[in-house]
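Here the complex is missing one protein chain, while the rest keep their positions.
Lettered A, B and C in written order, each chain numbered from 1.
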Amino acid sequence: MATVDDPRTIEFDVRTDEMLVNMGPQHPSTHGVLRLVLRTDGEVVSEITPHIGYLHRCAEKIGENLTPRQWIPYTDRMDYLAAMNMNLGWALTVEKLLKYGPPEKGRHLRVIISELGRIASHLVGMGAYGLDLGTFSPFLYAFREREKILDLFEEACGARLTYSYLTVGGATADLPPGWLQKCEAFLDELEPIVDEYHALLTTNAIFIKRTAGIGVMPQEMAIDFGTSGPVLRGSGVDHDLRRDGEETYTAMYDGYAFEVIVQKNGHYPKDHDYPAVPTEAVLGDCWHRFYVRMLELVQSIDLVRQAIDRYSRSEGSYGEPMKLNQKLPKGEVYLETEAPRGQMGFYIVSNGEAIPWRVRARSSSFCNLSVAPELCRSCLIADVPAIVGSLDIVMGEIDR
Amino acid sequence: MGAFFDQYLPTWLAYTLAGLIHVGLIINLVAVGALIFIWLERKISGRIQDRLGPTRVGGKFGWLQTLADGMKLLTKEDLMPEGADGFLFRIAPYVSFGASITAFIAIPFAGGDYPWIAQRVNTGVFFVIAVLGLEVFGVILAGYSSASKWSLFGAMREAAQVVSYEVPLGMCAVVPVLLAGSMDLVVIGDQQAGWFTNWFIFNDPATFITFWVYFTCATASVNRAPFDLAEAESELVAGFHTEYSGLRWSFFFMAEYGSMFSVSILASILFLGGWHGPIPIASLLHVDGTYFGNLLGCLNVLFKGTLGVAIMMWVRWTLPRLRIDQVMATCLKYCTPIAAVMFLGAALWQYALPGRNFFGLSRAPAAVYNVSEGWSAGANAAIEKSAPVETVNAESPTPVAVVLTQSNRGG
Amino acid sequence: MSGPSFVDQLKQKFGGLITGANLENIDPWIEVAPEGIVEVCTYLRDEPSLAFDYCNSVTAVDYLHIDEKKAAKSEWQPHLEVVYHLFSMQHKHSLVLKVIVPRWSGEPGVLPEVPSVAGVWSTADWHERECFDLIGVHFTGHPNLRRILCPEDWVGHPLRKDYEMPLEYHGIRGR
Partner (left out) sequence: MNQIYWPSVFFLIFGALACGFAVAVLLTANIVRMAFYLVLSLAATAGLFFLAGQDFVGAMQLLIYVGGTLVLLIFGVMLTSQERFVSMKTMAGDWLIGLGAGAALLFLLVIAATSVPNWRGRDAAEVQQMQVEKTAAPIAMGLLGARVDQINEPAQANIVRSGYLLHFEIVSIHLLVVLIGAAYLARAKRKPASVPTT
């Protein structure tokens, strides 16, 4: 239990009354069209109620009229900052239904692409979080590196944001020659830059003052509200689908050496000399969620390196995509994968035709956001963007 | 200036002409200053963020970028929100801009016998600090009258912050006044003549720390860098000037850069020897009192002011923003106590080692001490009249302490 | 996914409330009677050997054939299924629960009733609001049951098979 005695208990105050303030939907720090109604008493926010649905396109209804491969572009638009991981989730769900495993080379290709997508998504998360706390420069440094990843993706599949590259059965095309060397060069270049990000934000005294001990989420609340990904691991829950997930998903990662980034009895896995955890930081606060994302970034660099040399050593086909109008077997399947923002679940019900009967996408940011009202109770107005920013939500994924 | 014109023109025309020239110079200084600083901010932020900043507008380094911005702002429509209080909404930017400009009346740009100053106010430091406190007035009116909750928040935050940071700012500004023995900025600047060792910042460790506390409080009182709560775009959309657009908005912008410039010039005069360069070129070339000497001095002051502004910009583009209660805490728990202790330290140091400079290592130049202060004649007269005592010489502690001790004994 | 052992354990504990199970499917599920869902869920969460403390998702599927030909051939009657996906953090195993309810309770237009499990897992609060909003299942006992994705005054439940897009909404042409 995080016993933080809150310095802000107010015994004596000038008589002011409640004010309802609208933060959003057009607000610079709500990561897209999210509307938070703040009930404030002076600077102290007594309660926030999120209103979502501004970006709702009812992708699930469209899923009932398209074959699985035709629905891949819709999964791109859910978490548009990590589109490849969404494609992967949907592709694996359909493959689980078809009981079809992609060839070994296809699996390693998928690990390379999804981990690169995780790096790109965490870079955006870090930059946007710097913006929420008022410093502009980290955002530009993050996007400078992300541009290089987008160039790599553009070479691989031609698009920069919504790729539809990983599809049911494997990928739409193999990696172009010389791509692996460029990817390796990029990784060697990115490694030292991560330490710059730490110096710029993680160990910055004002950043620590703004995030340590703010929005503390104990483990029980994290599990009870169904949060996942860095938000869950930031509260110390040792759970990562790449290790504890279902067979079809963890098959991709078997044989890879990696440790789940979570604070176990006081310290994080030490495979990179990170800055120490500051004294004010309580497990489960905004600082830890940010710190887990930064460590995962370095972990993904290592994973991509392992995947590259496994991919180059394995031969055979990279996994041709499934035929378009292939009949789906009867039955229903649910599979969750570890997307950068949390566990992205896809649920497909089919009654034997080529078009599924019902499609459902369980979004991680949807559950992560449902914790926000609980965390923002009686914080200051300046803390609301800090807490909502630390949950790293994307509205496309929440509203589907 | 007025007397000079008086020889050729009727007196009333002479003095109005002199006044107009002064006002014209000051307005140009701030306007052109703002022009340069906005361009400088874009270039510095560009460099810090690994990009180029403006490069194409009007020539090689995009130096006309701000003019282009100005043109855009001029042509933009001046909106006013529907529920706004018209009169206050329109007048707020001009109150803020006016306050930030009037601070320049009492700021000298070159000292010596013919100081380049619009109006030599005897209590220069006190006047500048008082007027800087007025700038927050325009902000409050803007926040209140634009009828939107967000700007009200921004205005309240700014009011709380600036009003509370005036206290440590005033205390830090008092330390150089104590060293120089007068509040007149020209006198304070003159006391720091000679090598950089005579600058007040190096006078004693207490003043050294006071400079840094002063700079923090100055950054906070002009609402910049980690303390820019009022226009915190990530929380309050754009704070108090959310509803402003076009020319009115640019007045707020100019007011901010104007007061940033005036606060940095004040810092340079109080602590960094104002118009005296690190090496006393003017006195080495024996052009001390002449026009050329003053010109060198003026360049010195402008350079140091721009340096201060550049540092504020550099800090802004690296550090995240503080929360409102942390800003208040830094003011009450850190800046004010440190300023008080440093004030005590400076006073005791001055009492213990009266004639020393540069952390007590070098002797203060004798010339520094015959303070051309009218009152000391009166004080000396008082001393002779009340009780015959040895004359005030360079060795004895500063006149303040002398009279104090004398009058106690005498009274 | 040790399905069979769960079914026996639950049947032995709740008997009548467990109305069926399907173990051949890739993700086997257990069907629970609507009135017993809260009891079963609390037991599943608190029982140390099961410890399903993580609720992945609560969703619903509408089973109705629009054209008569398929309706005649289909082997099931039109009905609604509310699907619960659970997961246990300690034992790392998952389970699927289903609640079968008629498409409309009574005459068409009145939503079927299912007790809400928002009390058991707080995450179910938003999931059930989405189910209510998109498919139209009324969760009794839900703290704040109102639409979450569609606008407050939207008519109809989009993910129902027999749903038609409204002609216009506040002046915006629908069809």
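A few notes on this one:
Just so we're on the same page, a residue touches a chain if its C-beta (ideal position, glycine included) is under 8 Å from a C-beta of that chain, and two chains touch if they have at least 3 such contacts.
Quick caveat, the model's predicted, so the values are computed rather than measured.
Across B:Ala159, B:Ile188 or B:Ile201, the residue that sits in touch with the chain not pictured is B:Ala159. Between the chain not shown and the residues B:Phe97, B:Phe127 or B:Phe227, the one that touches is B:Phe127.
Among B:Ile48, B:Met80, B:Ile101 or B:Val136, only B:Val136 touches the chain left out of the display.
The omitted chain makes contact with chain B at the following residues, 11-12, 15, 83, 85, 87-88, 121-123, 126-127, 129-131, 133-134, 136-137, 140-141, 144-145, 147, 152, 156, 159-160, 163, 166, 182-184, 373-375, 378-379, 381-382, 385, 403-404, 407, 411.
Here is the rule we go by: only the chains that are shown with their structure count from here on.
Comparing each chain's Cα centroid with the centroid of every protein Cα atom identifies chain A as the most central.
Farthest from chain C in terms of Cα centroid separation is B. Here the CA centre of chain B is 68 Å from the CA centre of chain C. The part of chain A that touches chain C in the complex is made up of residues 52-53, 56, 58, 60-61, 96-97, 99, 221, 223-226, 237, 239, 244, 246, 331-334, 336, 343, 345, 347, 349, 357-358, 360, 362, 366-367, 370, 399-400. Contact residues on chain B toward chain A in their complex (touch as defined above): 45, 48-51, 149-150, 153, 157, 226, 228-229, 232-237, 317-326.
Residues 8, 19, 21-22, 27-29, 43, 130-137, 140-141, 144, 200-201, 204, 206-207, 209-210, 380-385 of chain A are the ones that touch chain B when the two sit in their complex.
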